[in-house]
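With one protein chain withheld, the remaining protein chains of the complex are depicted in position.
Should a chain be cited, it is by its letter among A and B, assigned in written order, with residues numbered from 1 in that chain.
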Amino acid sequence: MIDRSKKYANPYLSGFLLGIILLATFYITGRGLGASGAVKSTVVAAVNAVSHTHADNSAYYSKFISDDHHPMSNWLVFEVLGVLAGAFLSGAIAGRLKLKVEHGPRITYKSRLVWAGVGGVLFGFGSQLGRGCTSGAALSGMANLSLAGFLAMLTIFGGGYLFAYFFRKLWLS
Amino acid sequence: MNKAYIVLIFLLILAGIGLLVLPERDHPEEATPRELLSDLRNPSRFISTDRVAEMLIDKDPTLVLVDVRDMYDYLDFSLPGAHSIPLEEILLYYWVDSLSFEKSKVVLFSNSDIRAEQAWMLLQRQNHKNIHVMKGGLNQWFETIIRPTAPPETASDDEIDLYQFRKGASVYFTGGTAAIEQEIEGEAVTVTRRKKTQVVEGGC
Partner (left out) sequence: MTGPLIPMGVIGQGWDLVIALLIGIAFGFVLESAGFSSSRKLAGVFYGYDFTVLRVFFTAAITAMVGLLYFGYMGWIDLSAIYINQTYLWAVLAGGVIMGLGFITGGYCPGTSLTGVAIGKIDAMVFTGGMFIGILFFSEAFSLFESLYYGHYLGPVKVYEVLGISSGLFAMLLIIVAIAAFIITAWLQKRIVKVEK
(Lines give C-alpha, C1' and ligand atoms only; values in the text may rest on other atoms or scores of the structure.)
Protein backbone atom coordinates (compact mmCIF):
# COMPACT_ATOMS: atom_id res chain seq x y z
CA MET A 1 0.00 0.00 0.00
CA ILE A 2 1.30 3.37 -0.95
CA ASP A 3 1.28 5.87 1.85
CA ARG A 4 -1.38 8.37 0.87
CA SER A 5 -1.35 9.93 4.29
CA LYS A 6 -3.51 13.01 4.20
CA LYS A 7 -1.23 14.43 6.83
CA TYR A 8 1.35 15.23 4.19
CA ALA A 9 1.29 18.79 2.97
CA ASN A 10 0.33 19.79 -0.53
CA PRO A 11 3.50 19.28 -2.61
CA TYR A 12 3.17 22.53 -4.50
CA LEU A 13 2.77 24.43 -1.28
CA SER A 14 5.76 22.63 0.18
CA GLY A 15 7.73 23.38 -2.94
CA PHE A 16 6.76 27.03 -2.76
CA LEU A 17 7.77 27.27 0.90
CA LEU A 18 11.00 25.48 0.18
CA GLY A 19 11.64 27.93 -2.63
CA ILE A 20 11.05 30.85 -0.29
CA ILE A 21 13.43 29.36 2.27
CA LEU A 22 16.04 28.90 -0.44
CA LEU A 23 15.51 32.45 -1.65
CA ALA A 24 15.91 33.75 1.88
CA THR A 25 19.08 31.72 2.27
CA PHE A 26 20.56 33.28 -0.84
CA TYR A 27 19.41 36.71 0.21
CA ILE A 28 20.96 36.45 3.65
CA THR A 29 24.06 34.37 3.09
CA GLY A 30 24.78 34.64 -0.60
CA ARG A 31 24.88 30.86 -0.84
CA GLY A 32 22.28 28.13 -1.19
CA LEU A 33 21.33 25.21 1.02
CA GLY A 34 23.18 21.94 1.40
CA ALA A 35 23.25 18.62 3.20
CA SER A 36 26.04 16.32 2.07
CA GLY A 37 28.60 18.95 3.03
CA ALA A 38 27.68 18.57 6.66
CA VAL A 39 28.22 14.80 6.56
CA LYS A 40 31.53 15.49 4.87
CA SER A 41 32.49 17.84 7.69
CA THR A 42 31.72 15.08 10.15
CA VAL A 43 34.02 12.74 8.26
CA VAL A 44 36.78 15.35 8.12
CA ALA A 45 36.44 16.10 11.80
CA ALA A 46 36.51 12.42 12.68
CA VAL A 47 39.56 11.67 10.56
CA ASN A 48 41.26 14.79 11.88
CA ALA A 49 40.58 13.70 15.42
CA VAL A 50 41.90 10.20 14.84
CA SER A 51 45.01 11.30 13.01
CA HIS A 52 45.68 14.95 12.37
CA THR A 53 48.80 14.28 10.33
CA HIS A 54 46.97 11.93 8.02
CA ALA A 55 44.27 14.50 7.48
CA ASP A 56 46.78 17.25 6.85
CA ASN A 57 48.73 15.19 4.37
CA SER A 58 45.71 14.10 2.42
CA ALA A 59 45.09 16.05 -0.72
CA TYR A 60 41.37 15.96 0.01
CA TYR A 61 40.90 16.39 3.75
CA SER A 62 43.42 19.18 3.96
CA LYS A 63 41.16 21.35 1.82
CA PHE A 64 38.61 21.41 4.56
CA ILE A 65 40.83 21.85 7.56
CA SER A 66 41.72 25.29 8.74
CA ASP A 67 43.65 26.45 11.77
CA ASP A 68 40.99 28.99 12.62
CA HIS A 69 38.12 26.78 13.48
CA HIS A 70 36.99 23.25 14.03
CA PRO A 71 35.95 21.53 10.78
CA MET A 72 32.45 21.12 12.15
CA SER A 73 32.00 24.75 12.96
CA ASN A 74 30.52 25.71 9.65
CA TRP A 75 27.27 26.84 8.13
CA LEU A 76 26.13 23.50 6.76
CA VAL A 77 26.62 21.60 9.98
CA PHE A 78 24.44 24.05 11.87
CA GLU A 79 21.90 24.02 9.07
CA VAL A 80 21.76 20.22 9.26
CA LEU A 81 21.27 20.32 13.02
CA GLY A 82 18.35 22.58 12.28
CA VAL A 83 17.04 20.15 9.66
CA LEU A 84 17.03 17.37 12.23
CA ALA A 85 15.19 19.54 14.69
CA GLY A 86 12.69 20.84 12.14
CA ALA A 87 11.97 17.40 10.76
CA PHE A 88 11.51 16.04 14.26
CA LEU A 89 9.09 18.82 15.03
CA SER A 90 7.10 18.16 11.88
CA GLY A 91 7.07 14.43 12.50
CA ALA A 92 5.98 14.96 16.07
CA ILE A 93 3.11 17.21 15.09
CA ALA A 94 1.92 14.76 12.45
CA GLY A 95 2.34 11.74 14.67
CA ARG A 96 4.93 10.19 12.42
CA LEU A 97 7.58 9.59 15.06
CA LYS A 98 8.21 5.89 15.05
CA LEU A 99 11.29 3.74 15.04
CA LYS A 100 10.90 1.52 12.02
CA VAL A 101 12.39 0.23 8.81
CA GLU A 102 10.34 1.31 5.87
CA HIS A 103 10.53 -1.07 2.95
CA GLY A 104 8.74 -2.11 -0.20
CA PRO A 105 6.33 -5.06 0.12
CA ARG A 106 8.42 -7.41 -1.98
CA ILE A 107 11.54 -7.34 0.14
CA THR A 108 12.41 -8.02 3.75
CA TYR A 109 13.45 -5.32 6.14
CA LYS A 110 16.93 -6.79 6.28
CA SER A 111 17.21 -6.50 2.54
CA ARG A 112 16.07 -2.94 2.76
CA LEU A 113 18.72 -2.08 5.30
CA VAL A 114 21.44 -3.57 3.14
CA TRP A 115 20.33 -1.59 0.13
CA ALA A 116 19.94 1.55 2.21
CA GLY A 117 23.55 1.13 3.21
CA VAL A 118 24.64 0.56 -0.37
CA GLY A 119 22.69 3.58 -1.51
CA GLY A 120 24.26 5.65 1.21
CA VAL A 121 27.78 4.65 0.24
CA LEU A 122 27.06 5.44 -3.39
CA PHE A 123 25.46 8.75 -2.56
CA GLY A 124 28.27 9.71 -0.22
CA PHE A 125 30.83 8.96 -2.88
CA GLY A 126 28.87 10.62 -5.65
CA SER A 127 28.22 13.74 -3.61
CA GLN A 128 31.94 14.36 -3.22
CA LEU A 129 32.62 13.89 -6.89
CA GLY A 130 29.65 16.01 -7.83
CA ARG A 131 30.50 18.65 -5.23
CA GLY A 132 27.07 18.52 -3.71
CA CYS A 133 23.84 16.55 -3.51
CA THR A 134 20.25 17.20 -4.50
CA SER A 135 19.89 20.07 -2.05
CA GLY A 136 23.19 21.78 -2.58
CA ALA A 137 24.24 21.02 -6.10
CA ALA A 138 20.94 20.40 -7.82
CA LEU A 139 18.32 22.50 -6.06
CA SER A 140 20.43 25.50 -5.09
CA GLY A 141 22.37 25.11 -8.31
CA MET A 142 19.20 25.43 -10.34
CA ALA A 143 18.01 28.43 -8.36
CA ASN A 144 21.17 30.38 -9.14
CA LEU A 145 20.98 29.28 -12.76
CA SER A 146 24.38 27.62 -12.75
CA LEU A 147 25.17 25.04 -15.40
CA ALA A 148 26.51 22.70 -12.73
CA GLY A 149 23.16 22.80 -10.97
CA PHE A 150 21.18 21.72 -13.98
CA LEU A 151 23.71 19.07 -14.94
CA ALA A 152 23.59 17.72 -11.40
CA MET A 153 19.79 17.62 -11.42
CA LEU A 154 19.64 15.93 -14.82
CA THR A 155 22.26 13.32 -14.01
CA ILE A 156 20.96 12.51 -10.53
CA PHE A 157 17.39 12.00 -11.65
CA GLY A 158 18.50 10.62 -14.99
CA GLY A 159 20.67 8.13 -13.17
CA GLY A 160 17.76 7.17 -10.99
CA TYR A 161 15.53 6.55 -13.97
CA LEU A 162 18.30 4.69 -15.74
CA PHE A 163 18.64 2.12 -13.00
CA ALA A 164 15.01 2.14 -11.82
CA TYR A 165 14.01 -0.95 -13.73
CA PHE A 166 16.72 -3.05 -12.11
CA PHE A 167 15.68 -2.16 -8.60
CA ARG A 168 11.93 -2.20 -8.97
CA LYS A 169 11.65 -5.07 -6.56
CA LEU A 170 12.87 -2.80 -3.78
CA TRP A 171 9.93 -0.47 -4.13
CA LEU A 172 7.04 -1.76 -6.10
CA SER A 173 4.34 -4.07 -4.91
CA MET B 1 -8.93 22.38 -6.27
CA ASN B 2 -8.61 22.64 -9.99
CA LYS B 3 -9.55 26.31 -10.18
CA ALA B 4 -6.88 27.22 -7.64
CA TYR B 5 -4.25 25.44 -9.70
CA ILE B 6 -5.33 27.21 -12.85
CA VAL B 7 -4.94 30.55 -11.11
CA LEU B 8 -1.50 29.55 -9.88
CA ILE B 9 -0.41 28.42 -13.31
CA PHE B 10 -1.60 31.72 -14.69
CA LEU B 11 0.36 33.65 -12.09
CA LEU B 12 3.46 31.61 -12.77
CA ILE B 13 3.24 32.31 -16.48
CA LEU B 14 2.71 35.96 -15.71
CA ALA B 15 5.86 35.97 -13.60
CA GLY B 16 7.73 34.34 -16.44
CA ILE B 17 6.54 36.88 -18.96
CA GLY B 18 7.59 39.59 -16.56
CA LEU B 19 11.12 38.23 -16.49
CA LEU B 20 11.15 37.92 -20.24
CA VAL B 21 10.05 41.46 -20.79
CA LEU B 22 11.80 43.37 -18.05
CA PRO B 23 15.16 44.79 -19.06
CA GLU B 24 18.01 42.77 -17.71
CA ARG B 25 19.75 44.66 -14.98
CA ASP B 26 22.79 42.47 -14.90
CA HIS B 27 25.84 43.59 -13.09
CA PRO B 28 27.35 46.44 -15.11
CA GLU B 29 29.43 45.41 -18.05
CA GLU B 30 33.03 44.77 -17.43
CA ALA B 31 35.58 46.71 -19.44
CA THR B 32 37.14 44.83 -22.30
CA PRO B 33 40.89 44.25 -22.44
CA ARG B 34 41.20 46.78 -25.24
CA GLU B 35 39.50 49.45 -23.20
CA LEU B 36 41.73 48.60 -20.28
CA LEU B 37 44.86 48.89 -22.40
CA SER B 38 43.88 52.27 -23.68
CA ASP B 39 43.05 53.45 -20.17
CA LEU B 40 46.37 52.09 -18.99
CA ARG B 41 48.28 54.14 -21.53
CA ASN B 42 46.38 57.26 -20.63
CA PRO B 43 48.27 58.99 -17.84
CA SER B 44 45.27 60.99 -16.67
CA ARG B 45 44.70 58.57 -13.84
CA PHE B 46 47.83 59.76 -12.14
CA ILE B 47 47.56 62.48 -9.61
CA SER B 48 50.69 64.01 -8.18
CA THR B 49 51.60 64.06 -4.55
CA ASP B 50 51.59 67.84 -4.76
CA ARG B 51 48.01 67.89 -5.92
CA VAL B 52 46.98 65.52 -3.17
CA ALA B 53 48.76 67.67 -0.63
CA GLU B 54 46.99 70.71 -2.03
CA MET B 55 43.61 69.06 -1.80
CA LEU B 56 44.29 67.95 1.74
CA ILE B 57 45.38 71.42 2.81
CA ASP B 58 42.38 73.01 1.15
CA LYS B 59 40.23 70.34 2.75
CA ASP B 60 38.81 69.60 -0.67
CA PRO B 61 35.67 67.54 -0.06
CA THR B 62 35.89 65.72 -3.37
CA LEU B 63 39.03 63.91 -2.28
CA VAL B 64 38.66 60.31 -1.16
CA LEU B 65 41.98 58.77 -0.19
CA VAL B 66 42.33 55.01 -0.16
CA ASP B 67 45.35 53.21 1.26
CA VAL B 68 45.60 49.83 -0.46
CA ARG B 69 48.44 48.50 1.67
CA ASP B 70 47.77 46.03 4.43
CA MET B 71 46.24 47.12 7.70
CA TYR B 72 49.47 47.08 9.70
CA ASP B 73 51.21 49.45 7.32
CA TYR B 74 48.15 51.66 7.42
CA LEU B 75 48.17 51.80 11.20
CA ASP B 76 51.89 52.60 11.21
CA PHE B 77 51.50 55.60 9.01
CA SER B 78 49.11 56.79 6.40
CA LEU B 79 47.84 59.97 4.85
CA PRO B 80 45.35 62.02 6.85
CA GLY B 81 41.77 60.96 6.23
CA ALA B 82 42.74 57.91 4.20
CA HIS B 83 40.53 54.83 4.25
CA SER B 84 42.20 51.46 4.66
CA ILE B 85 41.07 49.06 1.98
CA PRO B 86 43.80 46.49 1.38
CA LEU B 87 44.34 45.25 -2.15
CA GLU B 88 43.09 41.77 -1.26
CA GLU B 89 39.73 43.20 -0.31
CA ILE B 90 39.44 45.75 -3.03
CA LEU B 91 36.63 43.86 -4.74
CA LEU B 92 34.95 42.57 -1.64
CA TYR B 93 32.48 45.11 -0.47
CA TYR B 94 30.93 47.74 -2.61
CA TRP B 95 33.00 50.41 -0.98
CA VAL B 96 33.47 52.34 -4.16
CA ASP B 97 29.75 53.02 -4.37
CA SER B 98 29.48 53.93 -0.72
CA LEU B 99 32.58 56.13 -0.53
CA SER B 100 32.40 57.89 -3.82
CA PHE B 101 29.83 60.40 -4.94
CA GLU B 102 29.32 62.72 -7.85
CA LYS B 103 32.53 64.56 -8.68
CA SER B 104 34.49 62.69 -6.06
CA LYS B 105 38.08 61.75 -6.81
CA VAL B 106 39.03 58.43 -5.36
CA VAL B 107 42.82 58.36 -5.03
CA LEU B 108 44.52 55.04 -4.44
CA PHE B 109 48.00 54.89 -3.00
CA SER B 110 50.48 52.38 -1.66
CA ASN B 111 54.19 52.57 -0.91
CA SER B 112 55.20 52.85 -4.51
CA ASP B 113 52.92 52.61 -7.53
CA ILE B 114 52.64 48.88 -7.77
CA ARG B 115 49.78 47.93 -5.53
CA ALA B 116 47.88 51.09 -6.22
CA GLU B 117 48.13 50.37 -9.93
CA GLN B 118 46.96 46.82 -9.42
CA ALA B 119 44.01 48.03 -7.44
CA TRP B 120 43.25 50.61 -10.08
CA MET B 121 43.31 47.95 -12.77
CA LEU B 122 40.86 45.75 -10.87
CA LEU B 123 38.48 48.62 -10.30
CA GLN B 124 38.86 49.86 -13.85
CA ARG B 125 37.70 46.47 -15.06
CA GLN B 126 34.45 47.10 -13.22
CA ASN B 127 34.10 50.36 -15.07
CA HIS B 128 34.35 52.63 -12.07
CA LYS B 129 35.13 56.15 -13.16
CA ASN B 130 37.16 58.76 -11.37
CA ILE B 131 39.62 56.40 -9.76
CA HIS B 132 43.12 57.84 -9.55
CA VAL B 133 46.53 56.69 -8.52
CA MET B 134 48.87 58.88 -6.54
CA LYS B 135 52.01 58.75 -8.60
CA GLY B 136 54.96 57.42 -6.71
CA GLY B 137 52.89 56.52 -3.70
CA LEU B 138 54.02 57.17 -0.18
CA ASN B 139 57.66 56.98 -1.18
CA GLN B 140 57.13 59.93 -3.44
CA TRP B 141 55.09 61.61 -0.74
CA PHE B 142 58.06 61.48 1.57
CA GLU B 143 60.44 62.75 -1.08
CA THR B 144 58.31 65.62 -2.22
CA ILE B 145 56.12 66.69 0.62
CA ILE B 146 57.70 65.64 3.87
CA ARG B 147 61.29 66.12 2.89
CA PRO B 148 61.26 68.07 -0.30
CA THR B 149 64.62 68.35 -1.97
CA ALA B 150 65.65 71.84 -2.71
CA PRO B 151 65.79 72.57 -6.41
CA PRO B 152 69.18 73.53 -7.89
CA GLU B 153 70.09 77.17 -8.14
CA THR B 154 69.33 77.35 -11.82
CA ALA B 155 65.74 76.27 -11.30
CA SER B 156 62.82 78.11 -12.84
CA ASP B 157 60.34 80.20 -10.85
CA ASP B 158 57.80 77.45 -11.09
CA GLU B 159 60.10 74.98 -9.53
CA ILE B 160 60.92 77.43 -6.77
CA ASP B 161 57.23 78.01 -6.13
CA LEU B 162 56.65 74.33 -6.07
CA TYR B 163 59.38 73.89 -3.55
CA GLN B 164 57.93 76.66 -1.43
CA PHE B 165 54.61 74.97 -1.55
CA ARG B 166 56.12 71.66 -0.58
CA LYS B 167 57.94 73.14 2.31
CA GLY B 168 54.73 74.63 3.54
CA ALA B 169 52.96 71.34 3.08
CA SER B 170 55.67 69.60 5.00
CA VAL B 171 55.09 71.88 7.92
CA TYR B 172 51.36 71.36 7.67
CA PHE B 173 51.59 67.60 7.65
CA THR B 174 54.32 67.03 10.14
CA GLY B 175 53.24 69.65 12.60
CA GLY B 176 56.31 71.79 12.12
CA THR B 177 58.98 69.93 14.11
CA ALA B 178 60.73 68.10 11.30
CA ALA B 179 60.48 71.04 8.99
CA ILE B 180 62.30 73.59 11.07
CA GLU B 181 65.76 72.47 10.09
CA GLN B 182 64.85 72.47 6.47
CA GLU B 183 63.33 75.88 6.68
CA ILE B 184 66.57 77.40 7.76
CA GLU B 185 68.44 75.68 5.00
CA GLY B 186 65.85 76.64 2.48
CA GLU B 187 65.79 80.27 3.42
CA ALA B 188 69.49 80.54 3.11
CA VAL B 189 69.43 79.16 -0.39
CA THR B 190 66.58 81.37 -1.46
CA VAL B 191 68.34 84.49 -0.36
CA THR B 192 71.34 83.67 -2.45
CA ARG B 193 69.26 83.00 -5.52
CA ARG B 194 67.37 86.22 -5.34
CA LYS B 195 70.53 88.25 -5.23
CA LYS B 196 71.72 86.59 -8.36
CA THR B 197 68.57 87.28 -10.31
CA GLN B 198 68.70 90.89 -9.28
CA VAL B 199 72.21 91.12 -10.55
CA VAL B 200 71.13 89.69 -13.88
CA GLU B 201 68.28 92.14 -14.19
CA GLY B 202 70.55 94.95 -13.40
CA GLY B 203 72.82 94.04 -16.27
CA CYS B 204 70.26 95.10 -18.83
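Methods note: a residue touches a chain if its C-beta (ideal position, glycine included) is under 8 Å from a C-beta of that chain, and two chains touch if they have at least 3 such contacts.
What you are looking at is a predicted structure, and each value in this text was computed from that prediction instead of being measured.
Asks: For the chain that got dropped from the picture, name the residues of chain B it touches.
Replies: Residues in contact with the chain left out: 9, 12-13, 15-22, 24-27, 93-94.
Asks: Can you list where chain A touches the absent chain?
Replies: Within chain A, the residues that touch the unshown chain are 2-3, 5, 8-9, 11-12, 14-33, 35-36, 39-40, 42-44, 47, 58-61, 73, 75-91, 94, 96-104, 112-113, 115-135, 137-164, 167-168, 170-173.
Convention: only the chains that are shown with their structure count from here on.
Asks: Approximately how many whole Å separate the CA-defined centres of chain A and chain B?
Replies: Chain centroid spacing, chain A to chain B, equals 50 Å.
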